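Apart from one protein chain that is not included, each protein chain of the complex appears where it belongs.
So that you can tell them apart, the chains are marked A, B, C and D in the order they are listed, and the count of residues begins at 1 in each.
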Amino acid sequence: MEQLEYIKSILPFMLSGLELTVKIYFGTLLIALPIGVLAAVGKVSGPPILKKILYLYTWIWRGTPLLLQLFFVFFGLPVLGIKLSPLPAAIVTYSLNYGAYLTEIFRGGLESIDKGQYEASKALGMSYGQTMRRIIIPQTIRRVLPPTCSEAVNLVKDTPMLALLGMADLLRISNQIFTRDFNITSYVLAFIIYLIISSVLVKLFGNLEKKYSVYE
Amino acid sequence: MEYILEILPVLLKGLGISLKIYVTVIVLILPLAILVAIGKVSGPQILKKILHLYTWIWRGTPLLLQLFFVYYAFPYFGITLSPFACVILAFVLNIAAYEAEIIRAGIESIDKGQYEAAKALGMSYWQTMRRIIIPQTVRRVLPATCNEAILTFKDTALVATVTLGDLMRSAKELVFADYRITPFIVAFAFYLLISSILVQLFAKLEKKYSIYE
Amino acid sequence: MIRMSNIHKYFGDLHVLKGVSLEVKKGEIVSIIGPSGSGKSTFLRCMNQLEKIDKGVVEIEGMVVEAAGDVTEKVTAFPKDVRATYRKMGMVFQNFNLFPHMTVLGNVIEAPMTVNKTDKVAAIEIAEQQLAKVGLLDKIDAYPSKLSGGQRQRVAIARALAMKPEIMLFDEPTSALDPELVGEVLEVIKKLAADHMTMLVVTHEMSFARELSHRIVFMDEGEIIEECPPQQFFEAPSHARVKLFLEKML
Amino acid sequence: MIRMSNIHKYFGDLHVLKGVSLEVKKGEIVSIIGPSGSGKSTFLRCMNQLEKIDKGVVEIEGMVVEAAGDVTEKVTAFPKDVRATYRKMGMVFQNFNLFPHMTVLGNVIEAPMTVNKTDKVAAIEIAEQQLAKVGLLDKIDAYPSKLSGGQRQRVAIARALAMKPEIMLFDEPTSALDPELVGEVLEVIKKLAADHMTMLVVTHEMSFARELSHRIVFMDEGEIIEECPPQQFFEAPSHARVKLFLEKML
Partner (left out) sequence: GCGGQKSEDLSWTKIQDKGQFVVGLDDNYPPAGFHDATGELVGIDIDLAKEAAKRLGVDVVFQPVQWDGVMMNLKNGDIDVIWNALGITEKRKKEIAFTNVYMIDKNVIVVPVNSSIKTKADLAGKIVGLQAGSTAEPAVTDDPIGKELKEIRKFENPTQALLDLQAGRIDAVVTNEMNGRFLINQENAQDKYHILSEEAGYFGEEPYGVGLRLEDKAFLAELNRVLDEMKADGTAAQISEKWFGANIIE
């Protein structure tokens, strides 16, 4: 009972941390998705110089830890004279990081489409643009949906790194309550909240996948 | 340049700790993950339920939170482990949960015909698993597993939060002490180097395992 | 040798086998023909327990090895003997189902070694014998992926033969093959026939069925609707459905 | 209608077509036969620019649409006209290559709408006409994954026909089909023949080639080694390689 009272007393504060988590989450998705699509198309059919640049981009951003990237953007860029306030800085870093992963997913998807689909389109007289837009991209979306959704779920679980930058997300706040009250309830609560969010997302994305698989 | 030479020993020491954690985690994960996967595919109902719960919770929550939990909350239940042991425990439980799912999917992706052919030849379930299914599964899950292995290396950057002086922490301390970003850049280079090496290594491994394709 | 009596099989609500009975004698070659979905594969698979039957009796060499549903016979043999009896059947699948991670030799010695506990030297000897029979001694170290379809199917046959079966079941052994490769597999099966191997063959190859089998069984919608020697089957089938089918096929 | 002169094609070092020439007249039906790997598909694909040729000349209705290597002819037509000319060719593939994310109707109206800018109502009208011709009007809203192989191939044919081609290229249109489903596709091709459609068919179906084609072309190792009317081809082939091939196939 006492425990319940305690939970009730800390919950509003914890949920205020969730707000930041949610902002970062949607901000990132909104930017990372277009980056992924465009960079993937560039990687598959862009000019060699663009391909090289995009290769470099995915190599660096996939090859180093997100945490280091965050520290770099938060503390390194200002030294070079580039100043961003915390929220945009976080969103930019997350977006570039996830954009790099999504690029590779989408590229894999594009390349997995059977050559026969291109040939059939060409034999019907369709141009490259028409083929991509009408035939290849729609099939790619279906194919990359599962890994994309799983990245989207991973993102939820990467947002707690904000806590290490002093941003008051759900984890930092539960950490604060924990260290203030010497009571692990806030951690348990955080576990449950994250579990609920990722389970809900898994469910949602599952429905999305189902919707897109009508033709199978 | 001189500055880089000056900070290099500190960063290298941090890298050493990162690598020590990494290797320990990697060595422990595979056996655990294979057992969990087999349990999930063909264990008794109750075991399946428990393993489902395990993978659900550990895949559904952030590694960082798990790390904090193991480090700060376990002592409340009377379990006090050294920082290194905490890190290993949190990482192994987390990554094994992911890896177990990969292996399970791998086992389930093997063509039904393989089971049937083995059965038609008179092989028992365990003979079939050991001789026919698992070897093919290993080949099939190799790419996803290598991917996981590379991600794991980058995740080691999180251990700085529980007092271990890994590469990430060394770099951070240097940056904050000297107000220069060079340590970050050197750390970037180290991580990039190691993950590129890992990519190469795993590509070789995949090639080796693909002789029969 | 084999007697299947009044076999019924359901997949969910789908009644796939509706009381099929068939007897095969030692040395006999029986071809099973019929339209797609008529239950030919299912029937064959019920014979060697790849599918559980829902009703009926399976007898092999006089021993009841499976009895289900409302029947008077019971399985009285020890499980060990039942298993040993099943081992007398070799099966060859449409899609070969070779073990892709093993070489040709590895495929053929696997079952003798793990199931019969034959030692490796002896197993290799058996394997070489069988591979010679199917004409693939030179491919002994190749992986299945490097073989043509016809070669794969011949390895699959050698693999089944290495267990010294007394009866071979073939489920459309040539229908996954390019037309040009069908011949080499049929050649091997003909050789087995010459050795008086008992065989049950589901096939779409009419000329093969006509030439080789002692008896042809025609299945339709889960029932055997015609069962007679090949000549009668092709020249004077009694059933309209069979006539229609033959017209389409030839 | 089409004239291919001295076509050469390499894949890397592999010389796949070694100077192949062929002329097809309006309303003619030509079957291309030959062993696997002889270059039949490649030749067909060179015809409608799915493969670039390395040497030779492609002429369609008197217009040089492609000329490569050391030849005197040049492509003089405007690119626009060349494209329009190519559109007169419809192609049907062995693996159908239907668009899996579109319904049957979607597949058939796609090209008329995007390429010819036909409006949707008119495109549907054309589609219904063609689907009626291949007997699939009732499957108009199904997705390809829900169709049998034979039905898929018939949709692929309808899809090609919807572009009102003057010549149809078929690359082994029935070889990915179960034997029982081959008939329905050949039936549709026969209908096209009756309508005097010009057709080039790579096939393994000897009876079909014999019955329908005006001319049979036999390819081996990148060359045409026999070219004659079907009767002569099957009864008195001049080339030993052809005889061997026919023995194996029949």
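Assume a contact is a pair of C-beta atoms (placed from the backbone, for glycine too) under 8 Å apart; a residue touches a chain by one contact, two chains touch by 3 or more.
Computed from a predicted model, the values in this text were never measured in an experiment.
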Touch partners, limited to displayed chains, of the chain removed from view: A, B
Touching residue (missing chain; options A:Gln130, A:Asn183 or A:Ser199): A:Asn183
Positions on subunit A contacted by the hidden chain, ascending: 9-10, 12-13, 16, 74-75, 78-79, 83, 85-86, 164-168, 173, 175-177, 179-183
Absent-chain interface as seen on subunit B, which is shown: 72, 75, 80, 82-83, 161, 163, 165, 169, 172-173, 175-176, 179
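Heads up, the rule we're going with is that only the chains that are shown with their structure count from here on.
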Chain centre separation (subunit A, subunit B; CA means) in Å: 20
Whole-Å gap between the CA centroids of subunit C and subunit D: 38
Residue ranges of subunit C touching subunit B (in the complex, touch as defined): 48-50, 83, 86-87, 89-91, 93, 95, 97-103, 110-111, 114-115, 143-145, 156, 159-160, 163
Subunit C partner contacts - residues on subunit B that touch it in the complex: 111, 113-114, 116-117, 119-123, 127, 131-132, 135-136, 139, 211-213
Subunit C to subunit D touching residues, read off their complex: 35-36, 175, 178-180, 183, 204, 248-249
